[in-house]
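The structure under discussion appears below in the form of structure tokens.
A single protein chain has been removed from this complex, and every other one stays in its place.
We just call them A and B in the order they show up, numbering each chain from 1.
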Amino acid sequence: MQDRVVLGHTPQEVDARINRELLTNVLYTERRYWIIVGFLALVVALAGGAVGYMVNKGIGVSGLHRPVFWGFMITNFVFWVGISHAGVMLSAILRLSQAEWRRPATRAAEIVTVFALMTAILFPIIHSGRPWRTMYWAFPYDFARGIFPNVRSPLVWDPTAITTYLTSSIMFVLVALIPDFAVARDRTKGVAKAIYSVLAMGWRGTPRQWRLQIVAGFLLSALILPVFVSVHSIVSWDFGIAQSVEGWHSTVFAPYFVIGAVHSGVSAVVTVMIILRWLFHWENYITKDTIDSLGRLLIVVATAWFFFFFIEILYSIYTLEDAELGLRKMQFFEAPYSWLFLTFILTGYFIPVPLWLFKNVRRSFKWMFITTILVNIGMWIERFLIIVPGLARKQGLTFSWSTYHPSVIEILLVIGSFAFVSMNILLISKVIPLIPIYDIKEGEILKDEIKIGKVTVPAAKREE
Amino acid sequence: MSSTVHDAHTAHHEGEGEHHYQPQVLTMPHAEVTQTVLRVASTMGRTYKLALALFGGLFIAGFIAFIVRAQDGFDTFTPWGYLMATFAFIFTTAMSAPIFSVTQRMVRSHWRRPMGRSAEIMSVAGIVGALMFIPLVLMLPNAADRKSIWFGFPGAPHVYQLAGLIGIALLGMAILYVSSLPDLAAIRDHGKGWRKSLATKLAPKFRGTPRQWKGVKAMLMVLGALYFLFLIGVHTMIASDFALSLVPGWKDAIFPAWHAISGLQSAVASTILVTFLLYKFGGYKDYISVDQFWGASKIMLALSLLWMYFWLSGFMIFWYGRQPVEQALIKLFFAESYRFPWAMAVCLNFAVPFLLLIWNGARKSMIVPTIVACSILLGTFFDRIRIYVASFSVADVRADALHNIHVEPFLENPPPHLPGTADVFMILGGIGGAIFLIMLAMKFFPPISIWEVTEGMLYRKKKRFLKREIMVMGKPD
Partner (left out) sequence: MAIERKPEPKWVMVVDADRCSGCQACVVACQAENNVPLNTDAIFNQKRAHEWIRIERYWVSGDPDKRPDEVDFKNLKVKFLPLMCQQCENAPCEPVCPVYATYHNDQGLNVQVYNRCIGTRYCANNCNYNVRFFNFWEPVWPETLRNQLNPDVTVRSRGIMEKCTFCVQRIRRGDRLVKRENRDFKDGDVTPACVQSCPTGALAFGNIKDEKSAVAKMAHDDRHYRLLEEQGTGPNVIYLKKVDLHAAEDKAHE
């Protein structure tokens, strides 16, 4: 069933090959890499220009108006925070539960987390009316005038949770990177060597160092989990606690957002891994088994998410209040929201999940690539459908009802955010191995098989 | 988790004083397992018989209490709050327990093997649950002219509620039957007396051919998936028809999900408790080790955290919403009328598990997880009282109840409704009846799954690796 790749016949051979193949991206550069990075940089520059224009002219250049004060930029913020939930979901939970197939996926997931968060946090800042004041208020706090931030506001919880999450995921990545930095240090010269020497923090691979690194990894995994859950819960409370917006004030929002984030995040990791596999020739490491397991995980996550989606709708309309029914009617049946809703529900659940039930789909890189991209299209629209219709139809004072059309600037910013994350992932791949070298080696050593009667069953050595 | 934990079974390693825990690897012949388990399962001691008589008596007393209470009729909800709470307790604990076995089988954990059967056996409590549920369902007014999740479907809610509950009880017992088929075959071949003849009737054809094994395993997967869907669905239905839609203005989407999480948490807790009792008093010391408690208590810890998280997610919205309806609900359920059971639930369902189980040393013992399991069961009991007695005491199912609430919320909070003598007996009777059935079933179905334990023995091997012995674990796909 599982097709294990044989990397070599002696441990030394395996070691050498892993070092060589997984350091490819750090030590050598292909031309197509620079073409891709150059293109992405162009898009990022364009979006940067859009940001500058907006800061210069004012939020007026967006499509926002009363009462739809939040639109594409906040949707995009929620989307990227959602994507950032992949890293911890994969690394921490799978590390704690000792799933063997996690090994090639963890680093990529963590890197996606870090850059998605960095991108996400830009959006609330640039979308505020006076970004320069927001910066001044957020870092550092406005102590000079004796006004402490209003801790009752979810907008204070947000930066707190996100910066905590960002800090801890960077720590998480760095701890896991130390042994790999040492490998890179031993294979580079000059300035690069000096930098890797610092980053490797004197790693020599002694038993004590290994033990400390493992303990640190486990501790961080356990500690980062509550942070991980809190981040998207808090993002959901940006909306949930607003009692004036009918579609937002729902008790289920926190777990609904978290599980939705995991759904989109894990899908994004699959997409990223398939791209990296193609770009850096990692056929031996990112195998069909890996995406098969991720696909199975996705079925469970997606179905749990769908359950929350279902009860969110069910328990919002069961009281048959006019305001709520009117809002849902608009969301589901009135163009353009009806088209968005249809796209979202198909791409977010009803196309990918039935496909994932087939083993052939789960084990096909092409299909997994398509389906996971579909999921993220759906999940982006989902956030939009949560945020905007609720605002457009606020309360019973029908006089102010409105709708929303994004401006070119906002669309540019959204596209730019995707380019920004992709460009960052590619750039960092020149500095760090995106597949954990030591983890793969460990997996190679722990691989084993046992015989039961006539059958040979793949097995793993267990330390505990 | 951490590699610095000390344990008696371990060997020294590299002279650094570091100990490695080795999971228990059973090395007895298969025939011996079959023999001993069947022997233990078919002996009934004096204490056992006494306990059985006691719980049977309680059940009869509870039934009489029900008849007495029924003299006053079923017109008002308030007097039946405690019966509902007891039913909900049995449903959340014993009737949900098979989910533990189902999920663990799906993720192929090895440590669950000796525990799964006792979780499945608890499904027989569904008989008592269904008996208690019937009068309660009949009390519900028709869904046609009021606000409920049924939107006036014909037959709602009675038909669907009953179908759901009886369905889940039957599914649980079906899982028990299919998973014990191979063991029933063993009883048929090696047992004596009525057990043998009953087992022959139940498992006439199982011979252990590869096709039959495949069939059993596929059947278990299908039934398990169905059971999972049913469990979440029935939790949702019960939570919304007996609590949410009875209370005017209560609009709370997470509540059913939270109810289900509470069911998963209590399922693990009751399984741990039963496993401990089997270890201590049941005579299955050889098969149950600290592995089971260690593995299950991790899940119990996670579910306890989730329990609190789900509650907080919902409460946060009401707390910040500050609408009059929300304030009235908070006063009723948490802050004023029912604050005592709520405080108990928070302590026992969250604080105790959290503070005890975060320590690896505590998880890796038998006694601490058992204490936590008892605490969770007690906490769940208080919590069910809080939810259902409170809901029944303000129940207003008039067609326009939800609309009126927007103008005039139920500002005067009802005082807590305390149990009367009949209520106490109904509580004891319901729980006693459930325990009675479970104890009885354990003397027929072997509470240790013989085939799963012996299968586990195949997948775990000890091997020498470098300087020490380690375990190699088979990972079949």
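Methods note: a contact is a pair of C-beta atoms (placed from the backbone, for glycine too) under 8 Å apart; a residue touches a chain by one contact, two chains touch by 3 or more.
These figures come from a predicted structure and were not determined experimentally.
*Asks:* Determine which one of A:Thr134, A:Gln213 or A:Ser338 touches the chain that has been left out.
*Replies:* Within the whole complex, the residue contacting the unshown chain is A:Thr134.
*Asks:* From the list A:Tyr28, A:Tyr53, A:Phe69 or A:Phe333, pick the residue that touches the absent chain.
*Replies:* Considering the complete complex, A:Phe69 is the one touching the chain left out.
*Asks:* With respect to the chain omitted from the figure, which of A:Val14, A:Met118 or A:Val156 is a touching residue?
*Replies:* Hidden-chain contact among the options goes to A:Val156.
*Asks:* Just checking the interface: what residues of chain B touch the absent partner chain?
*Replies:* 320, 322-327, 406-407
*Asks:* Taking the full complex into account, what residues of chain A touch the chain not shown?
*Replies:* 57-60, 64-67, 69-70, 124, 128-130, 133-134, 137, 142, 147, 149-150, 152-156, 238, 241-245, 391, 394-400, 402
Heads up, the rule we're going with is that only the chains that are shown with their structure count from here on.
*Asks:* What whole-Å value do you get for the distance between chain A and chain B if each is reduced to the mean of its CA atoms?
*Replies:* Result: the chain centres lie 35 Å from each other.
*Asks:* Applying the document's contact rule, which stretches of chain B touch chain A when the two form their complex?
*Replies:* Its residues touching chain A are 1-4, 14, 16, 18, 20-21, 23, 147-149, 151, 232, 236, 240, 244-245, 249, 251-257, 305, 309-310, 312-314, 316-318, 320-323, 402, 458-459, 461, 463, 465, 470-477.
*Asks:* Could you list, by residue number, the parts of chain A that touch chain B in their complex?
*Replies:* 1-2, 96, 100, 207, 211, 214-215, 218, 222, 226, 229, 233, 236-237, 240-241, 243, 249-255, 307-308, 311-312, 314-316, 318-321, 448, 450, 452, 457-464
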